[in-house]
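Sharing a structure below in structure tokens format, with a few things to ask.
What you see is the complex with one protein chain gone and the rest in place.
Showing subunit A:
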Amino acid sequence: MASSVETAIRAFIVENFLFGDESYKLTGETSLIDNDLIDSTGILELVTFLEERFSIRIADADIVPANLDSIARIDAFVNAKLGESAAA
């Protein structure tokens, strides 16, 4: 079952990068880069969304495909950040 974090991320991507097209087969592992869903402009939009929606601080070094190239990766990255915040 999808977490609330994953649901929010998916909704954002569908709304902003797929323009509301819910018929697109967007799995948790779908690469946003390889499928041309996100570019330099889109990543700035996504990072701003994540920072504001989850009240996390994303460092410049965090903005890499390993953290942000799919819903699953973003979900894991955000949860790790939230974990850091809770532990602090």
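Criterion: contacts are C-beta pairs under 8 Å (C-beta built on N, C-alpha and C of every residue); 3 or more make two chains touch, one makes a residue touch a chain; residues count from 1.
Criterion: contacts and distances are computed from a predicted model.
Enquirer: Out of "Urease accessory protein UreG", "histidine kinase", "Sulfite reductase" or "GNAT family N-acetyltransferase", which one is the UniProt protein name for the chain not included here?
Expert: Of the names offered in "Urease accessory protein UreG", "histidine kinase", "Sulfite reductase" or "GNAT family N-acetyltransferase", the absent chain's UniProt record gives "GNAT family N-acetyltransferase".
Enquirer: Could you tell me which of A:Ala11, A:Ile63 or A:Ala80 touches the chain that is not displayed?
Expert: In the full complex, the listed residue that touches the missing chain is A:Ile63.
Enquirer: Using the touch rule from the top, list residues of subunit A that touch the missing partner.
Expert: Counting over the whole complex, subunit A touches the hidden chain at residues 33, 38-41, 43-45, 47-48, 60-61, 63-65, 68.
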